[in-house]
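Beneath this line is the structure, given in C-alpha cells, with notes to follow.
Of the protein chains in this complex, all but one are displayed in their positions.
Then we have chain A:
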Amino acid sequence: MKSQNKSTTHIKMAVSFGGAGLILANHAVAHMSRTLCAVPRARAIHSTAVCCKHQAARIRVGKGDKPVTYEEAHPPHHIAHRKGWLSQHTSNLDRETGAAERTVEDIFIRRFIFGTFHGLLANELVIKRRGNMLVVCALFTQKIPAYKLYFLIGYTETLLSYFYKCPVKMEVQTVKDKVVYKYL
C-alpha cells in the first residue's frame, strides 16, 4: 500500500533526490555512529544532526502562487480517508504473490504514458487490474484535437498489450485545464 506513493513522487524525484538522499544517508550514518561508538575515533564521519521529518508526497506551503491538484495537495496519511488508491491489484492480499512485479509494471506504464501523452496528463494515472485485463484510467487536458488523442490511445493500447501479453484498455476522461484544488 505504500508502494504506490513512491511512484507518485517519481516526477519530483529529480528535484528532491539530493535532499532525500542526504537525509537518508544521515539517518543511516547516525544509526551507524551510535552502534560504532565503541570503536576508537580514529576516523569519524562528520555529519549534521538528523531531522526526523516525513517528506514523502507532500508539497510544502510556499508563497501561494503554485497551483496544486487535489491528489498532490493531500499527503499520504490521507489515503483511505480523503484519497483513493492509484494502483489497484490483489497482490497485497494475504498469500498472494507478485506485488513487486505489479509495482514495476505500474512504474513502467506511468512513465510510458507520461511520455506518450506528453504534456496532456492532468492528474496521476489510476491503474486497475480486472481479471486478466489491465485498465489504465487517465485524465487528459484538451490541448490536442480529439482525433490525435485517439491515435495515441490506439497506439498505447496495442503496444502495452503486446508488451504485457494481456488486454490493456484505456478509459480516458478529458478536462479543459488541470483542476486546481488550492494554491500553495
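Observations on the structure shown:
Criterion: a contact is a pair of C-beta atoms (placed from the backbone, for glycine too) under 8 Å apart; a residue touches a chain by one contact, two chains touch by 3 or more; residues count from 1.
Rule of thumb we're sticking to: contacts and distances are computed from a predicted model.
Per UniProt, the protein behind the absent chain is "Small ribosomal subunit protein mS39"; the candidates were "COMM domain containing 4", "Aldehyde dehydrogenase 1", "Small ribosomal subunit protein mS39" or "Phosphatidylinositol glycan anchor biosynthesis class S". Across the entire complex, the residue among A:59, A:79, A:135 or A:149 in touch with the chain not shown is A:149.
The chain not shown here is touched by just one of A:61, A:133 or A:166, and that residue is A:166.
Taking the whole complex into account, chain A touches the unshown chain at residues 142, 146-159, 161-166, 170-174.
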